[in-house]
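Dumping the structure here so I can ask a few things about it.
Only one protein chain is missing; all other protein chains are in place.
Moving on, here comes chain A:
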């Protein structure tokens, strides 16, 4: 008897819990934001979080109308943790849409998971090109970029405007720099460049003096990497005075993400390319930057990961609104039709593969109001992830790798 009573109470409370969970699922829309907010790469995740928080504040009324809640998840920069968090979002927290992940490896892990789950996903800063190319999924779009995307324009700029013919590239030996160099070479050779000599070093190299001792000659050096490797390379490049012999150009993250204050004024004049610049002067950008500073304090500069988080979140809210709720197919269709005429970085829309077609800025490091910023000095408008190429032709080609595309522009590949 006692047993039966317990059983009944148990089932009733279970039912009650089930019912509330069900109610929650019906009424409330939930966005799960994932990024590395602790650990070595927390800078990127924190930037994204701050961008999303700004968007939440600006869209507060619309969030209320949609009955939309936001939850932040920490990926710790780790692919496995990312997938764990994503699973929890779906099965435990009834999340309707994911914003993130931020880093390359976690982005690919998130993509794999999203393919299986069907969850509408807006990838923010994560840049492996196959997320929106060879491995693309209907339910995954991107608010950011591919590794090659800004580099097509940079290669063209370096050959055409700077007139450099022979480039020496030193880069971190993994897939993202391969992709960056791939884009660079394709733009560079088409614009009349001659050759790029590659020197790959293992990630985590801290002493570059011997690479610098045996550098081949060239018109300029492209450092294709970032983070602590980039900072050490930058320091030693100047210690040995090689900047006097060959100007130093940067891969997209080199001057753009976080290292600039550590580099100091020697970085002034440094050139790189990205779909973002914290030195933009457009009204939409200034409004974004000032609001960001008002919310998070003006010692934090909103960089690309912050803007991409901000924009990804707006894309999600717009999609829920035009889908009139959380119906997956409608949300995905709305996401894929995204047009952002007033994004802080400049106008963009998504291509048929779900990646932004956007401005690429050639940025120069300048000192503005006592701080170092990337100021755009030239804009290439409406650049897609395929650069100057047709999508089908690009996709039929070999993916970029350590030795591909060829380093000599005389190679038949470029004909």
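Here, a contact is a pair of C-beta atoms (placed from the backbone, for glycine too) under 8 Å apart; a residue touches a chain by one contact, two chains touch by 3 or more; residues count from 1.
The working rule: contacts and distances are computed from a predicted model.
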item: Among "Dihydroxyacetone kinase subunit L", "Cbb3-type cytochrome c oxidase subunit I", "Electron transfer flavoprotein, alpha subunit" or "Amino acid/amide ABC transporter membrane protein 1, HAAT family", UniProt-listed name of the chain not shown; value: "Amino acid/amide ABC transporter membrane protein 1, HAAT family"
item: Selected residue (touches chain absent from view) among A:73, A:176, A:200 or A:380; value: A:200
item: From A:259, A:278, A:351 or A:364, residue that would touch the chain that is not displayed; value: A:259
item: Residue, one of A:231, A:357 or A:377, that touches the chain absent here; value: A:231
item: Sites on chain A contacted by the missing partner chain, in the whole complex; value: 39-43, 173, 199-202, 204-211, 213-214, 227-229, 231-232, 235-236, 238-241, 258-259, 262-264
